[in-house]
Structure formats: structure tokens, C-alpha cells
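Removed: one protein chain of the complex. Kept in place: all other protein chains.
Showing subunit A:
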Amino acid sequence: MGGQLLLPDELLVMLNEKWSCREQQLRQLHALVSYNKIDTVQPKLRALAASPSTLVAYGPCATGKSRVVEAYLESHVTNRECITGRHLLERTVAAVTASLWNDKPGADQDNAYNVRCENIAALVAHLQQLLKSHDKFVLVFDGVDKQRESPPTLLPALARLGEYVPGLTTILIVQHPPPRFLHQTGVPYIHFPAYTRAQSVHILSQLPPDIFLDLPTDGTDYDAEVHAEDKAWLWPRYCAAIWDSLAQNAARDLVSFRAICIKLWRPFVAPILAGDFGTRDISRLLVAQRRLFQDETVLPDSIIASPTLAPPASQGQDKQSTPSSIHELPYYAKYLLLAAYLASFNLAKTDALYFMKSTERKRRKKGGVTARSGGRASQKRQVPRHLLGAAAFTLDRVLSILHAILPHDLRGTVDVYTLVATLTSLKLLVRGGGLGAGDALEAGGKWRVGTAVSWEYVQGLAGSVNFSLQYHVAE
């Protein structure tokens, strides 16, 4: 998290090569933070005031903020791993201590700087203590705007650290800084803009993946050198095609762009492996494989590697290889969910209309709508209820509906109540609405159906128990 500055100027050139397209940012960083070619042996000439006490690097995700800063300073940075604000402070002290040790390899680690750091004031004191003998020290907080449980004073306080600790420069890395979020003026900002099309493709083309996983060994003159040439030729063109078709709208940041390119690469080159096209036959290949560039199902991430990533030839079989045994909910669980869905999406005042046994056959499906339909349209725009969120209902209402929709009598045993609890733990029913939502024993507590219980899902349930859902749902 911290690092002392030891920056030969040639490093800049090297970094520029490694982190292409970030030249401007590197130069800015260099101007703001480095020693400016001052020889450390001559202490009189040190112009340390050249570095500002606080610096903000900002830009959207996957634009190389952390990596560039890290590479420039050779220090490691993470804020995501800190659970609380206190945790952040503790780790800051630990990182500073560790960084100081690294500079003094012979130092005895036993007399470690072993203290607690409860609040920001303590952090200032510790840093003053630790950095007494150091002229310059850079502290980097990465993703500090995403800090969990951070006190509201944290950011402004961190920005002012440099005022209390001489020689300390704080770099804050954030994604989208709100204006005046540090309550301080005159803080230099370095903007890391998103990569453009050309930049993205250029970065990706540094490391082209293989076309042939194992080179043909049957005596042809296609050796590794030709292969490297081919893939360096084909890969950037392929990446550009992916950018134009999919990524420019849906995966603009570098990481997801790269992920999609790698995901689709094997299916894309499959015809080359099969021998249908040559390696330089890009235009015909693109036309032949245009289906890949139209299929948007690859865009969302998935826990399970999705079957479409397999070579396209086996796609037909994949659909059949879904698990043959499906865990179904038990009979009453299905009915209870149906009842809960109806309770959530029907108005309570229409219950008598939809669930009284006497009106079962004579029900007018259109309800009051027919009376009004002759005139002009209603003033209030009616949104269909199944497009709205689920409404809360009391337990007794759903149990009454359950009794009403079951084709036979139900013996109200403890199993029914257990079922409610089980479905709640499965988040198919959720507690919510009304007073005492947290307490399951509260009289008149309310439930709602979970987000997973959609109209389609309920239709599936109704189909499996032969329940005519559409007669009971209010339109």
C-alpha cells in the first residue's frame, strides 16, 4: 500500500512499453510524484515540495488505474479486502511498516511496530511516528470509494493526511468521483479514460492465442514460426470484428472485451482446424461464422461455463443432455406457491369474486371493464398487475386461498406451516411489508412471493398440477 520512491527516469520508457495507450497518464504521474531527477546524495538540492500532498486517479473500471500506479510505484494496493473502516486503518499501518522493513532488509523483525489503530487520529499519529525519518513516502488507496462501512469523514481525512505528515503523498484511486468529495480544492486529478476501439484492439493483439492447439506434425512446412505469424495476423482482425458486433455496445471495458474474445475464439477458428478455410481467409471466415457475432447469449456471465461455448457442431446434443432427473417441489408446496402468487397479484377485495366456490362458474371474466369500455379511455393508466411488484399478504389470506384452490380438502397440520417456513428459507416466499417484518411470530405478519416466482414459473407450476391459473388471476 505504500512505497518509497526510487524512480530512475528510464523506468518511464519501460512502463510505457508495458502499459501501452496510457502514456499521457504515466507522464502526468511522473511529473507529479517523482523526484524529478534530483540526486538523493545531495540533500540540499531536494525539491520535495514538487509533489502535491494528495492526488486522485479516476476513471471507469478496467482502464488500468491500479495497475499503472502500482507498476509506477511498485507498491501493492487494495481496498476491497477491507471489511470495515477500522480494518482499513489497521492495514494501512501494517502496509507502511512492511514497506519500511523491505527497505531495511537487515532490520530485526521482532521489535515490530505492534500497535492498534482505532481511528483516523491514531493513524495520523502512527504515520508521523513511522515516517519521521523519511523525506518522501507515497500511500496509495485503491478503490477507496468502494470501502465498506466507512465513516463519512474518511475520505476528507485521508486527503488531508499529507498536511499533517510531512513528505507523505496520498494517492486515491476512485471510479467516479463526485465533485468536491474531498472537501478540498486544488487536488490534482489524473483521468484515465476508457480505451477506444483502436486502443482496445491494440492491447489485445499483444498476446494472440493459438489457432492450432497442437501443430500439424505430418511433415508439412507449417512450423511454429508461420503459426505465430498467422495468429498475429488473424487475432487483431477477429478482435475488431468482435468489437464492432458485440463489444462496443455491451462489453466496452477491456476485461469483458477480452473475456468475450477468448470465449468465442475456439468456436471461431473451428473451421480452420477442420480445414474448410485457410488461416488468412478472414472475410469468408467472418461470413461463415456470422452466427457467432449475432448471438448475444455469450454476453452475460455465468457460473457454469455455458454450453454454447462448446464447438458449434455439438450444440444440438447439448440441449438433450440437460439433467434427466429434475427436483420438483412437492405437491402442496406447488399449490402453496400458486396461492401465494395469487395473493400477491390479486387485489384482496376481489378475493370473493375469484375464490368463492359458489361463483366459480358464473364469474364474469371481464369484471367492471366492460361497463366502461363504451366510453373514452380511463383517466388513470392501468398497469397490468403482473408487471408490478408483488404485494404483501397476510398468512391467513394465503391459507384461505390455498383451501379455496385445492381440488380436495386439506388437513391443516403442522406440515403446512413448516412448508411456509421452508419456502421462506428458499426465498420463494419472503417476509416483508407491514409492522414487525423481522419477527416470524408477530401476529398479522406479511409475506410476499420472491422474485424467482415469476408469471412463467407459476404457469409451469400450474401446468404440473393441472390447475387452471388464468381463471383465478385478475387481469
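Quick note on the criterion: a residue touches a chain if its C-beta (ideal position, glycine included) is under 8 Å from a C-beta of that chain, and two chains touch if they have at least 3 such contacts; residues count from 1.
Please note the rule applied: contacts and distances are computed from a predicted model.
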UniProt protein name of the chain not shown, from "Dynein light chain roadblock", "Origin recognition complex subunit 3", "NADH dehydrogenase [ubiquinone] 1 beta subcomplex subunit 9" or "Trifunctional enzyme subunit alpha, mitochondrial": "Origin recognition complex subunit 3"
Touch criterion as defined above, residue of A:18, A:132 or A:148 at the omitted chain: A:148
Option touching the unshown chain, where A:14, A:31 or A:115 are the choices: A:115
Residue touching the undisplayed chain, where the options are A:213, A:287, A:387 or A:414: A:414
Sole contact to the chain not displayed, among A:31, A:121, A:388 or A:426: A:426
Contact set of subunit A toward the excluded chain (per top definition): 78, 80-81, 83-84, 86-87, 90-91, 93-94, 97, 109-110, 112-116, 148, 301-305, 323, 325, 327-333, 394, 396, 399-400, 403, 411-419, 422-423, 425-428, 441-444, 451-452
